[in-house]
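I'd like to ask some things about the structure below.
Shown here: the complex without one of its protein chains, the others still in place.
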């Protein structure tokens, strides 16, 4: 009988990180995929990822609305709790053999706790990395609840083992997000017009020669500063006045601060050089990054996919502190001037060589293989 | 202004483990106690711990019913989720400066997650120990969510640091449960009649000379075997036919299996040598253990308090695997014969010398002092 | 395409009331049954009704644990809320054309609210009756949320219309619980030995000639009096000392008061004339009632099925105030002496003629027919 692998997708970036693994699970003869779509992946505000998933040919087994409105710290906690309550019912009705949880968003802890408490083995993708902020707590807590660890880098694997996990349960598969990037490198050209395809706000821009891509998330534990942080990057972009594609951040405590900064800038400056997008398809976003002169902000795409792709990147602020990075990345503080200078320098340096720190493009199929072949067990014990 | 310390008590054993710390917090001039009583601590089935708490002179700030009935793995997960949802609201209304969570019961993770997500520093009591079963996952996940670690033993402290925690946040305070034991050693005699005071089921026993105390919890991840496990210990007690005080276990997935074994034994054997108790006050339970010839089962009291008290103990099965122990403990499998033999040997050997592995009786006041004086911060990062 | 009819069963008595309708729905060529089993129907404490349902040949579509432990008024409210949260997810995944809710238990309101808010037509069985206590509020609130009303009696139908419902949506089908009774009348003999089949507590009794059946639920809004109420009936039974089969009540706020009275009576009196049962199959319970000399307590079975069966009944206290009744019923207060006298008189009078107030045994098939043929709509408006 096939092993039932239940994957819970709760957000746009989680989906794009796990898509190649989903495909490999569906194609594996000894695995059956149970796909649960929940949280912001169901919300219009963030692009209905559920629809994208179905367009990609996956069948959704169950949907669970679980985001409690407020976008603050209280509602993050409550949303995770509601997810835990309802995912337990879902798992009880689906009876999976293993549950897969992804990365470190606040809701992922609900998935890991529900499965753990129900004696279902938990497999975690992207554990062992070091960043900071609440993601740090979530990621390592999920590691302690997990029985299988599919890590992206050698260092992440070492970290997971250092935390007391059994080495035979830790697999350096590379990050499945690199799989998509690797596929794209075969035909890297920008093959669509983002202004026609996505609309968005602002004038159409001339992006044939050179453009920036900006994506800056609020940093959860610095809630009140989200507004100011966004303003520094906005200021840098104003100083440079290069063609800029700015992408709206995810749902998270603080995103209202960020949103406000973006809206005020737009209304006050009415800039001719910025175009704002929401809810771009993950492939299209990656292709836009791949062809950019520089990626700006604090998205992990700048550090993961862009290092593999060789795209120059300016990483702003604390969100990615501690995460391994390739030579493509320069780090700067929340400082308008420093950001502007770093972008200028990066654009000047140009495209670099691919870096395999985060994987070689085969993560998805490795994960599926391990899920099919690994011994699945729930008992574990701190190992030193 | 005083620091507001919010302690969430969710069960009878958690309360007795934290009582000396609660007292020290109340008495500390720079601390204000916010006491939240929740989960099985509100339920009649387990003795209404909330009432005991008020009789002990503490004021309860809020009560939260959160146990979803079913006593199985699904409802454990859902209960933790409901707790997370509601504790977030409670913390939002109380605005504590630090939240204290205790040990490793399934609901404690809800407390730690709620506080973490709300950027409230989390202090964890009894982290770093090694046991097995779901408690193991919960305990270490709580460590990864916590900012302050009040551990019971040197080894536990080392384990917490090995998991990547900052050494300056780890304090070997000893276990506050030992504080109560230390106090009791000053007047160790049995000063009440348990049959008169608690009723219970079964004939009154002659306990002046020698008696056994049994407390055996179901082991969560071996749900279906709970019935059989209980039967082995029951068989050993039948073979010995010594006066035995048997205490009903906690709420937990599997406790219905255990309950069934106890009920069937009682009805079939109608033993003259066993008396069954529920919901004995923590102090009285400890005093009964202190005067016992041997403590039997898998309660951590046998390992912690009894090692300090020098009371012989027979630890049955896997629940305490990996936990440090003193010379008072002998380990046996779920095997009627082995259990009976081990009890015989232990009773023969008699009382041992106190062992300070789990503390010297000052844990509560140390915890209060650290809570008052420590720098409280929420940001952390894996440290290697 | 078949109409999808979702029935939510939350308790033992609800199941037995709706079983004939479930069967008729399954057999109807234009209907598809979606059966959701939830709340106390999943709990061991009340007999796992889910297992009975499967043994009866029904397939369960989804299970939802939703009873929050505490058996008090706070947890009744919270359980209904949790049910509402989770049933919404279930309905969202099942997409029924109509949802059927039964009678007036506190959880049924969750079913009716979830369906109403999701624009799914709601059909209510057993509306329009008058009783008192919280059931009264729940029953009529469910009527106001419902689009189809399958009532048991002519008077109930009139009441529903008086409350402003459109007459064309009100169907006097009779009560489906009578269907089972009608079937049983074809072979009414007691065809099993309850002591062998169910065990229970107490000595086996001589029931060949004459026996009493007692079932007394706590009355929710008189929580603190539940203990005393139970004691009056217990006293009456002691005075009569007739062979008595006493059935344990349902989960409800207050049932701990009742339980305590039953346990104390058992331990203090050790009566030779009472045998206690839990979780008897609905058919077996009804057959035991059918052959009893008198039914005692406040169960609606005494008023509904027993009136059809002609079994004498003594109804104690306020729980059934306002409900229509046949000539089989005598009402008494919570008063030991009055209860004893009424039982004596009823036993003396003996079996009466069947009474069709609550139906003729065809309710289930009528309900299925209407569900298949009615226009299903969600819009409604107070009609006067």
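List of remarks:
Going in written order, the chains are labelled A, B and C, and every chain counts its residues from 1.
Keep in mind that, in the parts below, a contact is a pair of C-beta atoms (placed from the backbone, for glycine too) under 8 Å apart; a residue touches a chain by one contact, two chains touch by 3 or more.
Being a predicted model, the structure only gives us computed values, none of them experimental.
Looking at C:14, C:89, C:126 or C:315, the residue that reaches the missing chain in the full complex is C:89. Across the entire complex, the residue among C:15, C:65 or C:106 in touch with the chain not shown is C:106.
Interface residues of chain A with the unshown chain, by the touch rule above, are 42-45, 65-71, 74-75, 78, 82, 256. Take chain C: the residues that touch the chain left off the picture are 73-78, 80-89, 91-92, 106, 109-110, 113-114, 116-119, 130-134, 136-138, 140-145, 159, 162-164, 220-221, 223, 321-322, 378-382, 384.
Residues 62-65, 82, 85-86, 89, 92-93 of chain B touch the missing chain (whole complex, contact as defined above).
Please note the rule applied: only the chains that are shown with their structure count from here on.
Fitting chain A to chain B on C-alpha positions gives a rotation angle of 180 degrees, to the nearest 5. Taking each chain's centre as the average of its CA atoms, chain A and chain C sit 52 Å apart. Multi-chain contact residues of chain C (touching two or more other chains) are listed as 65, 82.
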